[in-house]
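Complex shown without one protein chain; remaining protein chains in place.
Our next item is chain A:
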């Protein structure tokens, strides 16, 4: 190793991230009744307990519903915005892009509070609609940045070439630009689903008894009961996330997905 300090820090970083996760996974397979490490024996009973526990399953459906809805909305708004930012001759491009990226910077609790006051109290929207709008805003930066990165990589002359060959602007977009953006849109969608699904601050502020996301329900749960059911649920989510990550890596590649955010 040429840089022993950096290498040590990297290993330490991985340990700090991974070890607690391993503890959670291990306790999920416990045969005992409490969240304790090392686990007492081996069983799958807590997985059964997790998937048959109605609050978890109901809020899992809510979370998926919200994640899919918000991701779709964010892409619907974000992709055209990205194209306008990169290709259009709109004045104040930087300002427009900044506006779309601002949810990355403003603390989510502030966004949540603002939405709560304006939309729920002010306009009387229900909390599902408000959450959907909040998560859409949260995901917009990803939609704009990730698709923007693949648009920036695409040669603008390709679309011009299509025009020169006789394609109308719409046809050139549909037959050339959009297919080139597909990997970017796909990675933005994956990233959006995961981000929305894992979100706590917004969901916490905008929850109510009827509509509550899985992370919020789990948070409630640990405050009241201290048993491995929560660890089992967390392990299930972890496994699903790993599957998504593998799909993402196989189809687009992490470097491309995250390159879009840190550009």
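Going forward, a residue touches a chain if its C-beta (ideal position, glycine included) is under 8 Å from a C-beta of that chain, and two chains touch if they have at least 3 such contacts; residues count from 1.
To be clear about the criterion, contacts and distances are computed from a predicted model.
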Chain left out of the displayed complex - its UniProt protein name, from "Cytochrome P450", "Acyl-CoA dehydrogenase", "Sarcosine oxidase subunit delta" or "Spermidine/putrescine import ATP-binding protein PotA": "Spermidine/putrescine import ATP-binding protein PotA"
Listed residues A:48, A:160, A:208 or A:249, member touching the removed chain: A:160
Touching the absent chain when the full complex is considered, from A:20, A:38, A:80 or A:179: A:179
Residue ranges of chain A at the interface with the undisplayed chain: 155, 157-158, 160-168, 171, 175-176, 179-180
